[in-house]
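Other chains dropped; remaining ones untouched in position.
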Amino acid sequence: MLFHVRMDVTIPHDLPASEAAEIIAKEKAYSQALQSSGKWRHIWRIAGAYANYSVFDVKDNAELHEILSGLPLFKFMRIEVAPLLRHPSSIRDGDG
Amino acid sequence: MLFHVRMDVTIPHDLPASEAAEIIAKEKAYSQALQSSGKWRHIWRIAGAYANYSVFDVKDNAELHEILSGLPLFKFMRIEVAPLLRHPSSIRDGDG
């Protein structure tokens, strides 16, 4: 089941740089493991922003929440979620 | 070059049903031709809304505008555009 997610990151300016770097490294590994497993199907950077648009393919809402709330940057993110489904005009395999 | 687009459709309630049906049929054909050509890379329906999230792969901003402004439903749409690029954590081929 597919979900569209936008994540905007705001790291507090008084967070020590080493702490921020460590969280960001964890975030990358976390994201890539989920991409490898096929659950984090797409991720794109939005030009000019510390933000991404992503598409997740998960079993259900609970799995989506488990993934998102487990993001190392979760507490510094504003997240918007929208449930997706196959568009009636879609001709592409795999998009729902 | 990739662009993220959200389209929300509002068809005026006093538009004759036959006219609406004709525009919607044209929209579907228009979308599928662009999907076939590879320019309209993804399209998903947003659950509960007369709306979609799409990803376009075009040569430049001018081509994006030509496609969007040519949508048969263009005058009944609210459209939001965001330029995308490859995310530094992405491991997937083809996402920018």
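Lettered A and B in written order, each chain numbered from 1.
The criterion applied here is as follows: a residue touches a chain if its C-beta (ideal position, glycine included) is under 8 Å from a C-beta of that chain, and two chains touch if they have at least 3 such contacts.
Worth saying up front: this structure is predicted, and the values here are computed from it rather than measured.
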item: Homomeric assembly size (copies in this file), of which only 2 appear in place; value: 10
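Keep this in mind: only the chains that are shown with their structure count from here on.
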item: Centre distance in Å when chain A and chain B are each reduced to the mean of their C-alpha atoms; value: 22
item: Partner chain A, residues of chain B touching it in the complex; value: 2, 4, 27-28, 31-32, 35-36, 41-48, 52-53, 55, 82-92, 95-96
